[in-house]
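Worksheet for the structure shown next.
Here is chain A:
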Amino acid sequence: MSTAFSAGIRTALAGQAPVLEVEELSVRFTRRGEAGTQAVDGVSFSVAPGETIGLVGESGCGKSVTSLAVMGLLPGRGVQVGGSVRLDGQELVGAGDRTLRKLRGADMAMVFQDPLSSLNPTVTIGVQVTEVLRQHRGMNGKEATEEAADLLDRVGIPDPRRRLGEYPHQLSGGMRQRALIAMSLACSPRLLIADEPTTALDVTIQAQILELLRELVQGSGTALVMITHDLGVVAGLCDRVHVMYAGKIIETAERRDLFARPRHPYTGGLLASVPRLDTPRGTALTPIRGSARDAIPWAQGCAFAPRCDSGQDDCLTEVAGTTVPLEDDGPGRELRCRHPLATAPVAGSPTTSGADR
Partner candidate 1 sequence: MRRRSPTRVLAASAAALTALTMAACASSDRNAADEGGSSASGGTLVFGAAGDPAMLDPAFGSDGETFRISRQIFDGLLTTKPGSADLAPSLAKSYDVSGDGLEYTFHLEDGVTFADGTDFNADAVCANFERWYNFTGLAQSPSASTYWQDVFGGFKDTPNTPNIYKSCAASDDATAVVTLNQVTSKFPAALTLPSFSMQSPTAMEKYDADNLSGNDDALTYPAYALEHPTGTGPFTFDSWDRGNGEVTLVRNEDYWGDKAKLDKIIFRTISDGNTRRQELEAGSIDGYDLVAPADYDSLDQAGFQVLPRDPFNILYLGINAGGVAGTSANPALQDVRVRQALAYAIDRDTIVNSLLPAGAEKAIEFMPPSVDGWTDDVTTYDYDPAKARQLLTEAGALNMKLRFYYPTDVSRPYLPDPAAMFQVISKNLTDAGFTIEAVSLPWSPDYLNAVQAGQADIHLLGWTGDYNDAYNFIGTFFAAKADGAAKAEFGAFRDQGIFDALAKADGAPDAETRTVDYQEANRLIMDYLPGVPISHSPPALVVAGDVDGLVPSPLTAEDFAPVTIGN
Partner candidate 2 sequence: MLRFIVRRLLQLIPILLGLSVLLFAWLRALPGGPAQAALGERATPEDIARYNDAFGLDQPIIVQYLKFLGRALRLDFGTSSRTGRAVTTEFLERFPGTVELTVFAMIVAIGIGIPVGYLAARRHGSWIDSTSVIGSLLGVAIPVFFLAYMLRLVFAVDLGWLPGSGRQDVRMDATHVTNFYVLDGLLTREWDAAWDALVHLVLPGIALGTIPLAIIVRITRASVLDVVNEDYVRTANAKGLANATVRRRHIIRNALLPVSTTIGLQTGLLLSGAVLTETVFAFGGVGSALREAISNRDYSILQGFILILAVMYVLVNLLVDISYGLLDPRVRVR
């Protein structure tokens, strides 16, 4: 084990060539008869070794689809993937199934939202962990079991040997998620994508899991992509944050920056809708009007316009003549808005689970 991790550390130290580069990634779902839906629309970002980025947005904004596209896990039929995804410079879009399977689990791994449904109910934890090791590290049964026990121990599952023989339904929610993480880290991947890893868990467990992830990543120089709608998670974990809406990135910023000065009204809205302790009691929360369903196609204008308070006529293409572009917005920031917020609607940073410690 130690060897694997030290290897991770070395790459982390060796220069900052990005582990993952996503350029103009677009995913389009087409169904027979119906007009296709653009789930991801020209998304670009990159992650460096040891770096943790967050993809933030309401459910349905395309963040999960983005991650699946990166992993090449989208169903073959009825999906068009465009743009480019490079892992250590290797192009993944359009890469063959074999190639992808070689990479998946070995160089890039993923942790999913619901640990129960993400584990095969009829196969023991042991098998589900060891199968990765056998697949990618060509271990035989005995080695694999040893290693698996080690992994479980590492992710903080007590009495790992016994657990190996158990079935998912016999484990607690937190344990399951730990098991999943163990599997994803089995080959100390260069890239780890965590899709809402804590949403299905109790608050206390959430904190532990986030902590675990943080340690593991920091320990190894693995690049981590956090996909979440929970700003608390972001605050606790991420270096950079990409806020997505209706399939596009609408704002990118370094974490503290974002919380300090959200520029996009949507980001602002998100922050404002988080309950806080430091506002006087009785102050109503200011949620965003409507829901993600109310978005309009980007072609017609800013998808958020219908829900936007500071929205104006030129948010619409027919008025402005062009669609809203993603532009630099100060150091390390990008923004897709014609009428950004002047200042932060609120001061300080949110206090929620996993808030920055």
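A quick word on the picks: all candidates are chains of the complex that A comes from, given by their letters.
Quick note on the criterion: a contact is a pair of C-beta atoms (placed from the backbone, for glycine too) under 8 Å apart; a residue touches a chain by one contact, two chains touch by 3 or more; residues count from 1.
This one's a predicted model, so the numbers in the text were calculated from it and none came from an experiment.
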From 1 or 2, the one in contact with chain A within this complex: 2
Chain A - residues contacting candidate 2, complex: 32, 68, 71, 73, 77, 97, 100-106, 109-110, 112-114, 117-123, 127, 131-132, 135-136, 167, 169-170, 180, 183-184
